[in-house]
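Worksheet: one structure, shown below.
Every protein chain of the complex appears in place save one, which is left out.
Every chain is named by a letter (A and B) in the order it is written, and numbering of its residues begins at 1.
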Amino acid sequence: MDISSVLSILDATIRLSTPLLLACLAGLYSERAGLFDIGLEGKMLAAAFAAGAVAAITGSAWLGLLAGLAVSLSTALLQGVAAITLKGNQLIAGVAINMLAAGMTTFLGQTWFSQGGRTPPLPEGGRFEPITLPFANELASVPVLGPIYADLISGHYILVYIAFIMVGVTAYVLYRTRFGLRMRAVGENPKAVDTAGISVVKLRYQAVIITGLLAGLAGAYFSIAQGSGFGNNMTAGKGYIALAALIFAKWKPVPAMFTCLLFGFLDALQIRLQGAQLGGIEIPVQAIQALPYLLTVILLAGFIGKAVGPKAGGVPYTKER
Amino acid sequence: MSARRPIPRWADIALLPAINLLLAFLVSGLVVLLVGENPFHAIQVIIYGAFGYGEGLGYTLYYATNFIFTGLAVAVAAQAGLFNIGGDGQAYVAGLGAVVVALALDQTHWLIAMPLAVIAAGAVGGFWAFVPGWLQAKRGSHVVITTIMFNFIAAALMVYMVNRVLKPASTMAPESETIEVAGRVPQLRQFFSFFGYSPVNLSIVIAVLALIGVYILVWHTKFGYAMRVLGANPTASRYAGISNSKMIMITMTISGALAGMVAINEVMGVQNRLVLDFVAGAGFVGIAVALMGRNHPIGILLAALLFGALYQGGQELQFVIPGITREMIVVIQALVILFTGAMEGLFRPSLERAFMLFSPEQKADAIAVSTAKSES
Partner (left out) sequence: MNTQRPETAAATVPANGWAIELEKINKRFGAVHANKDIDLKVARGTIHGIVGENGAGKSTLMSILYGFYTADSGVIRVNGQEHAITDSRHALALGIGMVHQHFMLVENFSVLENVILGAEDSGFIKPSLDRARKELNRLEHEYDLEVDPDAIIEDISVGQQQRVEILKALYRGAETLILDEPTGVLTPKEADDLFRVLETLREQGKTVILITHKLREIMAITDNVSVMRQGEMVATVKTSETSPEQLAELMVGRRVLLRVDKTPANPGATLLEVQNLVVADDMGHVRVKDVSFSIRAGEIVGIAGVSGNGQSELLESVSGMRDQKSGNVLLKGTALSLKGDDGAARAREAGLAHVPEDRQRMGLVTTFAEWENAILGYQGNAKYGAGPFLDISAAKKAAAEHIKLFDVRPANINLKSSLFSGGNQQKIVLAREMEQDPDVLVIGQPTRGVDIGAIEFIHNEIIKMRDEGKAILLVSVELDEIRSLADRILVMFDGVIVGEADPATATEGELGLMMAGIGKDAPRGLGIAEQGPLP
């Protein structure tokens, strides 16, 4: 393999890990605050549809993004009401959200656009364009580093850069700010937070709002950056892979980035490896597709390290006597 | 502790689900209204499509067959406190067991092929649930996450198996060889022309047997007792000398085997071969069915019929009112899960209050009970 094909795999890795990373960080906020979130997939899917639809109608990627954020946020809040205010089962709420998004997006897509659930192709300006970083073209000729900068680091959609910046931001928020301290505390021992005079409910809603916004970015990435328009079930289970990545990263932001890059790399590899041979044996693409899930199962089972989630995760908080 | 008294049993098992269902319909009706269609007309179409004529009814029963299996799968696990979200994957891989036996025996008679295929599909589906069960029991990994992961692993595995192992060289489509007529589960229309061209088949008999079997298992056996103890209080079950790890593994296996019966209905009764994604989300419908049916076989039967009717009626809807696609049904199903499963808190407190208000004798009772408790 020459450098250009290596670079192209790595480039694909970055593109494919971006939505995973955004969704993974989205899940991190909720789960660190003590709310299981298996509804990432649904929030992304709803956002992808809203972004695709609005961008197609208005011709503005930014308006599309805004719509995606708004829809994902409302979906997250619906889940929040069920899980926080009504103290419902968080897992079931997640399942419902995923199903609701799958049904609604297809139904509304077909009803509004009559293209088999797809939104119309995006007009000019309806889709985010890749950003060329400063001096990318000038430096492209520098050996090794030049192509890395010009091809790998430069030339992505703005959402890609936001995703990676969010890793640092999340780490900072989590470990250096008052909000992060309280959020981590509420996921471990909500009663301690309550007796310290801080509202558990408010904190959890704040976390849910951030989750909604980040999942909205992830969803919009599918329909108005990576793709041009929304297609049926566009997120294709990426929300679940993001959840797997979150567990794999033990609910920590920087490891989350590396895990998403790994899972993105596997994805890029399986696209590349269609029908490729290794030592005379054909590697089934499906084996690579299943790898992120297998790895997560193995990690969860404690065969390689141990993933222990936030202690209060999944348990609605009730002031008890 | 508040002195809130649980609502009467009939309200818990009938009134509350009915209210939640009504709300789900109401919200869906609003959506239909939103896209400019008449929700009442839609309901008419659904009801006629599902029950109005023999073929429609046959389809309703065919869908319901699947949903009984997956609903029971979720319910059995839930009785033991486990959330098996992997019914889809378990049913999918069970297709392997069903198709292998059916193809091997399709020269004999369905009376031979069917029971053996039931065992094979149950074994494979059961195995696919046993592994997450084993991982939870022995390694402490959460069965919800593992079963989700196993759904995806199943999807990848089945694409591989169908394309690389089961597909005859002569066909292009990703599907197995066709099962000979002798090896197929007979469809009811062979006996009753009333059912038109609908695919409802004798698998429905297995579904009814499964309903009865689960009822006996859960409420009339020692194993079922142990299962319910585990589900209600795992520490108490350990105290009671129940092996929690064994219970988790066996219960998950039973759950997976039940989900696996979908393969009999689909592979041997309808498609007559193994096709990709034949489960079509029935595993997830099972969650809604179990939630609505309160994890009880009678409730599951009713809920499965309801969803069967919705799926069949939804299909019909698509033809009559082109503005509404059958995905509307998925929306209703999601809303049912949301309202009955996750937003139970929406109505229960007000119902509890209402019941206490309207029944002075209950009120006195409630006070007596809570004073008794406060002495502790």
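Annotations for the structure displayed:
In the analysis below, a contact is a pair of C-beta atoms (placed from the backbone, for glycine too) under 8 Å apart; a residue touches a chain by one contact, two chains touch by 3 or more.
Just so it is clear, the structure is predicted and the values come from calculations on it, not from any experiment.
Contacts of the undisplayed chain with visible chains (whole complex): A, B.
Although one chain is not drawn, the whole complex shows that of B:108, B:171 or B:233 it is B:233 that touches it. Interface residues of subunit A facing the missing partner chain: 176-182, 184-185, 188-189, 191-198, 311, 319, 321. Seen across the whole complex, the unshown chain contacts subunit B at 1-4, 6, 219-226, 228-229, 232-233, 235-236, 238-246, 366-367, 369-376.
One rule holds in what follows: only the chains that are shown with their structure count from here on.
Between the CA-based centres of subunit A and subunit B the separation comes to 29 Å, rounded to the whole angstrom.
Across the interface of their complex, subunit A is touched by residues 1, 31, 35, 83, 85, 135, 139-142, 144-146, 148-150, 152-153, 156-157, 159-160, 164, 284, 287, 291, 323-325, 327-335, 337-338, 341-346 of subunit B.
Remark: subunit A residues 38, 78, 81-83, 85-93, 95-100, 102-104, 106-108, 110-112, 117, 237, 240, 243-244, 247, 284, 286-287, 289-290, 293-294, 296-297, 300-303, 320-321 touch subunit B in the complex.
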